[in-house]
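What you see is the complex with one protein chain gone and the rest in place.
In this document, chain identifiers A, B and C correspond to the written order of the chains, with residue numbering beginning at 1 in each.
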Amino acid sequence: MEAFLPVGFLFIFALLLCIGLFTVKRLLGPRNPIASKLSVYECGVAPEGNARAPFKTHFYLIAVLFLLFDVEAAFFFPWALVYKESLAQGPALLIAMLVYMGFLVLGLVYIFRKDCLRLN
Amino acid sequence: MEWTDLIVIAVKTAIIYLGMVQVVPIMLIVERRGAAFIQDRPGPNRVGPFGLFQPIADVIKMMMKEVISPRQVNKALYLLGPFLVLLPASLIVAALPFGDFFTLFDKSYMIQIANLDVGILYVLAIGSLGIYGILFGGWASNNKFSLIGAMRATSQIISYEIPLGLAACGAVLSYGSFSLREMVMAQEGTLLGALPHWGIFYQPLGFLLFFIAAFAETNRLPFDLPETEAELVAGFHTEYGPMDFGTFFMAEYMNMATMSALMVSIYFGGWHLPWISDATLLEGLGSRNLLALLQVLTVIVKISFFMLVFVWVRWTIPRFRFDQLMRLAWKNLIPLGLINLVITALIFYFKGAI
Amino acid sequence: MNFPLSMTYWSHFVVVAMFALGLLGFLLRKNTIVVLMSIELMLNAVNLLLIETSMRTHTSEGIILVVFVVTVAAAEVAVGLAIVLNLYRMKGSVNLDHFKSLQG
Partner (left out) sequence: MREGLFIAFSLFTIAAASGVVLSKNPVYSAFSLILSFFGLSGLYLLWGSTFMAMIQILIYTGAIVVLFVFVVMLLNLQVIRENSPNLLFVGVVSATVWFFSLIILRVLTRAIPTNVTEIPTNQLRTISKLLFTRYLWPFEVLSLFLLVMIVAIFAITRAQEISHGGEKV
């Protein structure tokens, strides 16, 4: 845990940089706002509708798949860490991971067969 | 830990961090001149000799331009957005190794901000936080282009995070450690008498995956879908002013630099010169600190090479379409990542059996 | 590296306070998405307790349990939010007041 102490220093420096950038923006940039400058930018055309409107859920499917695969991929890391050391005790870890990966591949195949991401 | 140690560590952290920030002005001129070279035109050459002072002019211009924050935005998150991208990009620097040791007042300090035992997990975890700045910034702008750009950027980055993780996992498998420092240390000397003992010869497929995913993670062409200027104006930073744009820009270049440094540490031997071991070098040079300097120079040269590749690819390859991008990630890269893992595991198993 | 006793003691206050906040949010809020977030808060309070106990008593069971809890939480959120999206399609709202058609 002591190893993370310099990360704290780095965080402070990064924060200082951010504050510096913010103050530079505040102090140096001129401001003379007029109504059309402050309106929504839609290529010079008058904005149509509100940006706060619901839209299609395609992105949700990508995020769900990412979540589930990220969780599965996160479990590869502890496995990869001890795999080489465990080889002396036989192929138990290899088989364990092949079974685990088998389910993962089944999930992928399901996604492709049902064309859930509309890739085709 | 004594207070002198703390001061040395703080100064070391500041120097390494400032060094990484210097990437931004250097890349400003390199990218513009590189683009000009590839497109066979002179490029910026008026400010200073060969246009070398161009970055200074660019930065001054950015600072002196008018600050506009439109009326419809959600103020707090709108102002926070760029910094939420810059902070994670800065924090990743902590885990990157730039050299072995240097000695000061008869004590040795490593040329790395923090030697974390969870190094590569730390990099992936902090790297995944970068999307929040884009998401919240894009949402707070309250503009349709911004929101769609933010959604696209996030979908792209999270989709390519999985191949990145799988490629990194292959590297963990062959080094047996999470620590980037230990990974670099394992790459000393020669392999089979002729090749440098580098990770790329153990994980060629893993490197390819990592390389492609690195481009997507940094939103660089051919994967700059978030800001397709023909479709989405400027993507998630449509409503942002000059300095905020500069902050996003800075984060992008720092991400490029950290990705390059990661590739160097995992696949290209980090601070090691090819074929030569550190002990031989130390004998030749005679001084620990000279060796440290040489190691830092080696890392910088290797990182610069990858930065040049980033520029080269950007001005050479055209942009993907969104569905092509998704298909590449889910249909090609993720299965390839799994295959890479299985092959690596099988090779270790059979090598162990013989 | 020793654990100060006071830290163990006060850490339990943090756990209880966080769980209470989660409970409060779960029962008071009407936005279904925020209700799901409150469930996450409660899960995390328990995770903190498990990790603290496990690190203090030198056992790994607590941490392994947390690993499983995190996975199940991920799946729970994924399915929960899919259901919320569906409800939104049907009722045009995520307000809990509008989901009373099963009430007797």
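We adopt the following convention: contacts are C-beta pairs under 8 Å (C-beta built on N, C-alpha and C of every residue); 3 or more make two chains touch, one makes a residue touch a chain.
Not measured: the values here are computed from a predicted model.
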{"item": "Visible chains that the absent chain touches, using the contact criterion stated earlier", "value": "A, B, C"}
{"item": "Given B:77, B:94, B:113 or B:251, the one touching the chain that is not displayed", "value": "B:77"}
{"item": "Hidden-chain contact residue, picked from the options B:73, B:92, B:158 or B:216", "value": "B:158"}
{"item": "Selected residue (touches chain absent from view) among B:178, B:306 or B:330", "value": "B:178"}
{"item": "Touch residues of chain C, complete complex, unshown partner", "value": "1-14, 16-31, 33-34, 36-38, 40-41, 44, 47-48, 51-52, 54-58, 60, 63-64, 66-68, 70-75, 77-79, 81-86, 88-89, 93-96"}
{"item": "Absent chain, residues of chain A that touch it", "value": "1, 3-4, 51-61, 63-68, 70-72, 74-75, 78-79, 81-82, 85-86, 92-93, 96, 99-100, 103-104, 106-107, 110-111, 114, 116, 118"}
{"item": "Interface with the undisplayed chain - residues on chain B", "value": "74, 77, 116-118, 121-122, 124-126, 128-129, 131-132, 135-136, 139, 147, 150-151, 154, 158, 161, 178"}
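The working rule: only the chains that are shown with their structure count from here on.
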{"item": "Pair joined by the larger number of C-beta contacts - A-B, A-C", "value": "A-B"}
{"item": "Approximate Å spacing (C-alpha centroids) for the pair chain B, chain C", "value": "34"}
{"item": "Approximate Å spacing (C-alpha centroids) for the pair chain A, chain B", "value": "15"}
{"item": "Overlap residues in chain A, where contacts from two or more other chains coincide", "value": "2"}
{"item": "Sequence positions of chain B contacting 2 or more other chains", "value": "none"}
{"item": "Touching residues on chain B, where the partner in the complex is chain A", "value": "1, 9-10, 12-14, 17, 21, 63-72, 79, 83, 86-87, 90-91, 93-94, 113-117, 120-121, 142-147, 151, 154-155, 158-159, 161-162, 165-166, 169-170, 172-173, 176-178, 233, 238-239, 241-244, 246-247, 323, 326-327, 330-331, 334-335, 338, 341-342, 345-346, 348-349, 352"}
{"item": "Of all residues in chain A, those that touch chain B in their complex", "value": "2-7, 9-11, 13-15, 17-18, 21-22, 24-26, 28-33, 37-43, 49, 51-52, 59, 62-63, 65-66, 69-70, 73-74, 76-77, 80-81, 83-85, 87-88, 91, 94, 97-98, 101, 104-105, 108, 111-112, 117-119"}
{"item": "Chain A residues within the chain C interface of the complex", "value": "1-2, 54, 57, 60, 64, 67-68, 71"}
